[in-house]
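Here the complex is missing one protein chain, while the rest keep their positions.
A and B are the chain letters, set down in written order, and residue numbers restart from 1 in every chain.
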Amino acid sequence: MSPSRRVVFISMIVVAVGTAAALGALYLDPARAAVGPLPPEGLALPGDARFVMGMDVRRVTASPLYKRYAKGSPGQAFSRDSAFHAIEEKTGVNPERDVDQLLLVGRGGSGVDAGLALVLGSFDRGKLSRAIETEKKGKVSWKDYQGTTVYLFDEGAKGTGAVAFLDDHSLLVGSQSAVETTVSNRTQGTAGLRQNTALVALLERVRPGSTFWMVGDQSLLANLPRAFPNPAGGPAGSGGSLTLPSLKSLIVTGDLDPVVAVAITGETPDEAAAKSLADMVRGLLGFLALQANQKPELREFAQAISVTTEASRVQVNARFPYALLDALQTKAPATAGPAGPAK
Amino acid sequence: MSVAPLEFVRASRWYGPVIALNDVTVEIPPGVTGLLGPNGAGKSTFLKLAAGQLSPSQGEVRLLGVPAWGSPAVFHRVGFCPEVDAFWEGLTGLEFLMILLRLTGFDERECRERAEKALQEVALLDAKDRKIGGYSKGMRQRVKLAQSIAHEPELLFLDEPVSGMDPVNRRRVIDLVKRMGREGRTVVVSSHILHEVEAMTRRVLLIHNGRILAEGDVREIRDLMDEHPHTVALRARDPRSLAEAVVRLPHVLSLSFGPEGEWVTVQTAKPDEFYGAVSGAAIEAGVSEMYSPDEDLESVFKYLVAR
Partner (left out) sequence: MTDGTGSAARGRDTARPLSLAVAARGVFDLALQGMVWSRRSLLMAILLGLPAAVSILYRVVPKAWVPSRLGGPDLYALIAVFYYVRNFLPLAALFYATALIADEVEGRTLPYLLTRPIPRSAILLGKFAAYLTTTLTLTLPATVVTFFLLLTARGFAGLGASVPDLFRDMGVMVLALLAYGALFTLLGVLLRRPVIPGLLFLFAWELIANLPGYLPRFTITVWLRSLMTHHPAEEGLAGLFAQTLPAGMCLGVLAALIAGFLGLSLWIFSTREYVLEQ
């Protein structure tokens, strides 16, 4: 083999090894899930969901955002830490330590019936069950539903809340009907969320490993308000408001380390609507940038957001360094020190 | 009717306003043909047209019956040794030949056999594994010749093939060319040095200012030259004793001393006889350098054109 071919061969070996390693990582990555970022337990959630949100709680608590802002002021930190301490004492669960993921599902309607939460983590099931059973005496009841114990709060009342363990690592909290539907899907192996093809298609477009994410389809977005005040005033006759084009779907993903990064993808009915929406967003960003005279950080904020279109899809990407967020925060007034000696 | 290996039919070639070859019609038969002309006469253009490197601006150039330009298949049977001293310097002599033989359609084993045979012909087999960048001028010239003959072509175009060679290798190349001519190949050798061409063949084409002045037997040219005085300059340790020996020779027409007294300049009517006669005296007088400004044909051609 000539020396030049040897160099090429060695190079190809390096690339082949790298490719093999990459394929191995792809196969073994623990972030892989049943559907997009949704863990297998999430497939049992009700199929009539309009939106699904997920949060990797471990990443959130490890992020600079949590460390900076969740602590809040010295006085608040004391109450948050002590609250978590109290919860742990009662239930054996430390939210910062024991909770891995949080999934929220929104269904039609309002009130308690509208939502359902699935908490995944490591629980002391016995201690937690006792805490539930003893917490609100007289108002908590429980029953066996298809082999699963379902705890009911204010049974019989409108909007009865419920809590149930799907297994030692999965806790459902929501309305009685939502919890029972989920339990039923799980025990009977029915499709649940998987039969919601619209949401499943959106979930598959979410990158696994995101710190937080949300997908919503047309059934959610149709009910969202589309007009909101135009900070720039707007043309005559518009009433000083902006009307957003309707969205067919929405995907939000984000990370919190090392910067706050958010990606929002909206599907509009057509390319013209996408361009119109993108132009609106760019206009707003331009307006923000114009405010930089009063607050220079606004220019940097606006520049940290990019808007692109691809056919009928609008994508907004934002990346905010923590230094920028700190600068944008309104500084709390300094507390007055002890009065000085009278002059 | 058999096709001439090389034909020029009213072929002309110009570069802008400059006419390099002007209305040339000639058929080159098998055997060795010398292409003689001074620098700038059009020899290289003639050979490049013959080797399909250029297309004629007018007329035709045919190789083995097909147009030379745009017929790559004909190069299975054609070899070309360009004048320029240029190589892929990082290759060894053997690699250089093998790569070009591969591009001529031979398999790996045959490439090696032919390459080594060609290198042997030009006495470079011992240096086959040395990089061409480290070759001397004469070795470079020989490896260039080797690539042109390695595939045993029917037609061979050699542009100044012995330029820069020492007398031993010059003799070797001349013998090789003569042998190829005897084998029936068509060899066109260009040079501006008459006696080099004369050693290889008797058939010559004289070219000057892009036109064929004459074609025929070299003796006729030689006879013309013999009427033209030939200048030879010699540098010696003892120029006076050299001058004493030279002035007695019958065909020496005049003699003078050059600058600084080291040079002796001689005019002779018969240069070949002069070279033979002066050798003994040259050794005794310590001749260290010898050249002839009339060695090329420039002055001869001026003489011939003026006649």
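The definition used in the following text is that a contact is a pair of C-beta atoms (placed from the backbone, for glycine too) under 8 Å apart; a residue touches a chain by one contact, two chains touch by 3 or more.
Note that this is a predicted model, so its numbers are computed, not measured.
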| Among A:164, A:215, A:259 or A:273, the residue in touch with the chain that has been omitted | A:259
| task | Check the options B:33, B:104 or B:191 and report the residue that touches the missing chain. | result | B:104
| remark: Residues of chain B touching the missing chain are 15, 44, 51-55, 72-80, 82-84, 86-88, 90-91, 99-100, 102-107, 110, 147, 151-154, 183-185
| remark: Where chain A meets the left-out chain, the residues are 2-5, 7-8, 11-12, 14-15, 18-19, 21-23, 25-32, 64, 207-209, 257-259, 282, 303-304, 306-311, 315, 317, 319, 321-323
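Throughout what follows, only the chains that are shown with their structure count from here on.
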| said: Distance between chain A and chain B based on Cα centroids, please, to the nearest Å. | reply: 85
